[in-house]
Structures are given as C-alpha cells and as structure tokens.
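Quick one: this structure, given as structure tokens, is what I'll be asking you about.
One chain of protein is taken out of this complex; the other chains stay put.
Coming up: chain A.
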Amino acid sequence: MAAAAPAGSGTPREEEGPGGEAGAAQPQAPTSGPGARLSRLPLARVKALVKADPDVTLAGQEAIFVLARAAELFVETIARDAYCCAQQGKRKTLQRRDLDNAIEAVDEFAFLEGTLD
C-alpha cells in the first residue's frame, strides 16, 4: 500500500487525535517529486470529520481526498471574499467582521450562518 506520506500532507503518521495539532505544526517539507503536495490538509483530520456524520457508513480514500482539496479551495475562496470587505475599509488586516460580511453577502456561504459562534 501507500508507502510514502499520503497525499503529501506534512504529517507522516495519520493517527493523531482531534486535538493533535502538534504534529500538524510540522513544516511541510517540500519533499519528493511532482504532485508530492496534492493536498495540504491532513487526510486523517478530514476523515475524522466525515466519520462524525452518523449517516455515513464508509468513505473511499478518493472521496476523502476530494473533500480535503475542496476544503482548501473553500478556505481560499472565503479568505479572498472577506478580503474584499477589508479592502473597502482600507485595512490590511482581515477581521472577524469581514468574514461575517462575506457570509452574509455571498449566497454560497449561507450554510455558514449561525455556525461560527
């Protein structure tokens, strides 16, 4: 089976618990060849989230990977949208309220309403 660290995440051992951020703080060594870092989020954490859903029976490895990658894209997207709000305030630091504004303004983020408090 997969001998190297799966999907290029920085954590070589995926069995850390939910609070195990110590492992994740390791520097993402720009290891081996092409496609070494297909996803930065550790698949184990994503898998833990998936398993938290009582309706989910099994999840294939590819599904976990796609979810991890989607979450990264989501973070990029919401950060940029929130930054637009900060720019309007001529600030160079993103604040919590920028995020709240983005969530209110962007339809796709509606699912987040009420979940971040």
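What we mean here is this: a residue touches a chain if its C-beta (ideal position, glycine included) is under 8 Å from a C-beta of that chain, and two chains touch if they have at least 3 such contacts; residues count from 1.
The rule is short, and it goes like this: contacts and distances are computed from a predicted model.
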Chain left out of the displayed complex - its UniProt protein name, from "DNA polymerase epsilon subunit 3", "Response regulatory domain-containing protein", "Protein rogdi homolog" or "Calcineurin B-like protein": "DNA polymerase epsilon subunit 3"
Hidden partner interface residues of chain A, rising order: 1-4, 6-7, 10, 12-15, 18, 21, 24-25, 28, 35, 38-50, 52-53, 55-67, 69-80, 82-83, 86, 92-96, 98-99, 103, 107-109, 111-112, 115-116
